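One chain of protein is taken out of this complex; the other chains stay put.
As written, the chain order gives the labels A, B and C, with residue 1 at the start of each chain.
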Amino acid sequence: MTDTLDIGVLGYRFMGKAHANALARLPMFFPDAPAVNRRVLIGRDEAALADATEQLGFDGYSTDWETAIDEVDAFYNLGPNAIHREPSIAALDADTAVLCEKPLARTLDDAAAMRDAAARSDAVAGCAFNYRFVPAIQYAKALIDDGELGEIRQVRGRYLQDWLLDPDAPWSWRLSEEVAGSGALGDLGAHTIDLIRFLVGERAGPITRLSGQLQTFVDERPDPDGQPGETREVTVDDAFTAQLAFENGAVGTLEASRFAAGHKNDHAVEIHGSEGSLAFSLERLNELEVLGPDDRGYQTVLVTDESDPYVDHWWPPGHVLGWEHTFVHENYEFLSAVAGDGSFRPSFEDAYRVQRVLDAVERSHDAGEWVSLD
Amino acid sequence: MTDTLDIGVLGYRFMGKAHANALARLPMFFPDAPAVNRRVLIGRDEAALADATEQLGFDGYSTDWETAIDEVDAFYNLGPNAIHREPSIAALDADTAVLCEKPLARTLDDAAAMRDAAARSDAVAGCAFNYRFVPAIQYAKALIDDGELGEIRQVRGRYLQDWLLDPDAPWSWRLSEEVAGSGALGDLGAHTIDLIRFLVGERAGPITRLSGQLQTFVDERPDPDGQPGETREVTVDDAFTAQLAFENGAVGTLEASRFAAGHKNDHAVEIHGSEGSLAFSLERLNELEVLGPDDRGYQTVLVTDESDPYVDHWWPPGHVLGWEHTFVHENYEFLSAVAGDGSFRPSFEDAYRVQRVLDAVERSHDAGEWVSLD
Amino acid sequence: MTDTLDIGVLGYRFMGKAHANALARLPMFFPDAPAVNRRVLIGRDEAALADATEQLGFDGYSTDWETAIDEVDAFYNLGPNAIHREPSIAALDADTAVLCEKPLARTLDDAAAMRDAAARSDAVAGCAFNYRFVPAIQYAKALIDDGELGEIRQVRGRYLQDWLLDPDAPWSWRLSEEVAGSGALGDLGAHTIDLIRFLVGERAGPITRLSGQLQTFVDERPDPDGQPGETREVTVDDAFTAQLAFENGAVGTLEASRFAAGHKNDHAVEIHGSEGSLAFSLERLNELEVLGPDDRGYQTVLVTDESDPYVDHWWPPGHVLGWEHTFVHENYEFLSAVAGDGSFRPSFEDAYRVQRVLDAVERSHDAGEWVSLD
Partner (left out) sequence: MTDTLDIGVLGYRFMGKAHANALARLPMFFPDAPAVNRRVLIGRDEAALADATEQLGFDGYSTDWETAIDEVDAFYNLGPNAIHREPSIAALDADTAVLCEKPLARTLDDAAAMRDAAARSDAVAGCAFNYRFVPAIQYAKALIDDGELGEIRQVRGRYLQDWLLDPDAPWSWRLSEEVAGSGALGDLGAHTIDLIRFLVGERAGPITRLSGQLQTFVDERPDPDGQPGETREVTVDDAFTAQLAFENGAVGTLEASRFAAGHKNDHAVEIHGSEGSLAFSLERLNELEVLGPDDRGYQTVLVTDESDPYVDHWWPPGHVLGWEHTFVHENYEFLSAVAGDGSFRPSFEDAYRVQRVLDAVERSHDAGEWVSLD
């Protein structure tokens, strides 16, 4: 395919910048990626949108996503979770490819509808679980698939942040059940669930049962749009825990928190198999701790060799990558799928399966008992 | 009290050696400890017992605990869990002090009977949860009690070993429900539960509810006493997981495994509070990771200063202690209590409360639902 | 200043890509940076140059630097060390700003001539010691300048790579004294010397005396341009060591190697003062180990807060940066100086002073004695 892909992006803040940057960097580092045109930036606040359009290098902007999705080859849905469903389905129904930020939806119902739309559309539908695209994670996946860890026995995932530690940190949409669906669970836990599915799904099979717990430590917070002293209710979890059982008999624990003092973005996964173990933390994303069958201790592997996934596109060994590079890899894969054979993962189907786990955690919490995922 | 305490010790293998060593080292390092006499070593295999008696420095040995407990001031019950109950109660009823290895008992019923015996006896009754006596743990407890971490929010405990990873590792009594009660849960998890109670019990209150999961990865193992090819059934868990809820709203996760490749004795506790965090692992037992209210990152504190708990008895700063020193501290405290005012913790009451948690994990596993600990 | 700066870049491989990327990223992340135009890419191999021109986003290319330097506002000299001198001086004499890769020159004489050219020119002359622009390093510098470490006592620098470990790794210009000047010393040690000057120069004063040692482990290597079996002589050091004495009485050690098995790009600096210590390694470039006056252990600080140097231009806390971001910061500062008040450091004067240290290491090695740097 030689034509340029026109991209429309809904959302111009954190995620908008992350994806715009990824798009901008492809030509220099992934010359075989499809050419892209940052065509239209979509939002509601026209003044902010105009500024962002210039800074992020888009041709123009729109406040009308319904029109925009018809004008582009790929639609990036980076808005709050509550608006994932409608525009994504509309785009897919118009055979416009969609890359939707995670979690896929606010509710399992929404996710199911989106999954169905993807199934009936010819367009590519991807969910932006970017941590699959960390070189160290792809290297870990290859080790596991090659049997280096043997049979998977135990999995431990956690995603720790601390930005809500201060009880006076302001309310935002991320704290609203109505907009976000859930809190640490959907925002952070979704990442971990996708990572675990990606890493051990083939070896351990799906999560078949789980038990979950949600907790909110601070129930209301200052309303940034209100009068001084006014507060809004926090209607989502500040932290969650879960226990997992996998099809092959493996067991696991999950955890996320926005109250873990000292942890800024500590997304960690640890896996034990019958032959070895591995451990990863996003705060040291260039490293993988690996214990193979012949090792006496974990090797601290700097995953920056030319032979490591994606690394040959960047710099020589030891010249570490950052968080944002995961978006470049993700966009490269997504756009290559759009321009090519149409296969991209994590798909909406993958993301729907993650959403089922999120939903099961909530149901288990409410019921006080284990929930089956059959 | 100036008299020498006569000590009788049931058990002469791993734990017997650990406690005999502790007793032997007290005079040089804790000159204010009561004088002790290693009077009698108790067991069943007379030949092995005779050898151990000499090597561990006891006056003599006995195969009859019933007689022995009357001849000593303190009785150390270091046998398999199934024989904790009867001799310990007999000793306490004879007003002989008892130090019993952990977990307190094979079942909650046994533990309750032992707790009751302790309550009606004038003798000191202690349970040997030795990790309370790691200087770094006592330092951690002081920090928490002083409010350095603020209100406790999250607790994470895990105890990882890998000695059963090989499916041909032989069967032993530790794999028998009848003798041990449980597997990783009681052997390892009991330590973690005691540690968590010790560290956050005052701030977070007791564990009020929990959900648990047990798993056995290898169901039968070679019988070391059988014919070649003969196996015995494994009737306990190889690994467990749990979720905890504390009285003050804190949440937590627990885990233990004998299948965690690469982890030999990795007993780790991590605690997050509203003001700070801390982390500890037994494999680096001289260190405590501490994040206080004014810190930007965890401090790696080598807890070997003269001002640190017990350290002034040993060596100058930076001259690290080992695992066995926890037994010296524990014996020092226990024997001081026996010779003095009679107060020692962890008491049988403490250990009974740990046993309730163990029991609740099993009940939760069986029921597939949360269990209340009110 | 509203005009766009035209940039000419000599060199299109590793460093060419690193700087081209930096230039490309400025508008999105440093909107207050001067606008730049990647005008001309300069080299000798026309075919390779044409490809690079397209990939790196330049308007065109040239094989004639003499003409090119007159057509641009800033000239980036990223060629091998031996060609730093002539074009840089020519550019400065034409009042074209120069950013020259490190080390400044092949020899001290060359460096002196370049420094003199910078002194007599009105144009900005900078040397691309990019590690000054790591946020953690700038944070470290602020701590030292604020007196957090007290009086500087000891400094330890090392730069470890292992790409020459294989004796059959091919010969390249970096192994030629004629082209590179020196080996690990100039390529790696120059970075460390600049970093140490930057960090402790104000507190500890200059290095006043040193003793150095050079070593070449493999004397000849396969000639990639020769017949099979043909080799070329390695005429530079594979590793060096040095001892330093500073004006204020502080002492230090320096080391670099291309033979340190397992170390890909381990550029580490450790500093001890009368009140505290700090440690940094490039392989974990988002982290700084800091021990302040009130700390019991080093804090592992993730230097990714909004208040940390340059971080507010990028991503939220905990979203780590990579190696290449140092070039963006460096280019931002350099171009701002070109467009603005003309002050940029590290200047040619700074780089000349680094070169004096390199030269002194070689002289000390030859003489077998300490060398004064007065």
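What we mean here is this: a contact is a pair of C-beta atoms (placed from the backbone, for glycine too) under 8 Å apart; a residue touches a chain by one contact, two chains touch by 3 or more.
Everything numeric here is computed off the predicted structure, so don't read it as measured data.
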From B:L321, B:L335, B:A351 or B:V371, residue that would touch the chain that is not displayed: B:L321
Per the touch definition above, residue among C:D73, C:D194, C:D295 or C:D308 touching the missing chain: C:D295
Selected from B:L49, B:A82 or B:L285 as touching the chain missing from the view: B:L285
Hidden partner interface residues of chain B, rising order: 14, 17-18, 20-21, 24-25, 27-29, 31, 55-57, 161, 163, 263-266, 282-286, 302, 304-305, 314-325
Touch list for chain C against the chain that is not drawn: 149, 153-154, 156, 158, 160, 165, 211-213, 215, 217, 239, 241-243, 245, 249, 251-253, 255, 257, 259-263, 272-277, 291, 295, 297-298, 367-370
For chain A, the residues touching the chain missing from this view: 287, 290, 294-302, 305
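Throughout what follows, only the chains that are shown with their structure count from here on.
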By mean Cα position, the chain sitting nearest the middle: A
Euclidean distance of C-alpha centroids - chain A vs chain C, Å: 36
Centre-of-Cα separation between chain B and chain A, whole angstrom: 41
Euclidean distance of C-alpha centroids - chain B vs chain C, Å: 55
Multi-partner residues of chain B (each touching 2 or more other chains): 295, 297-298
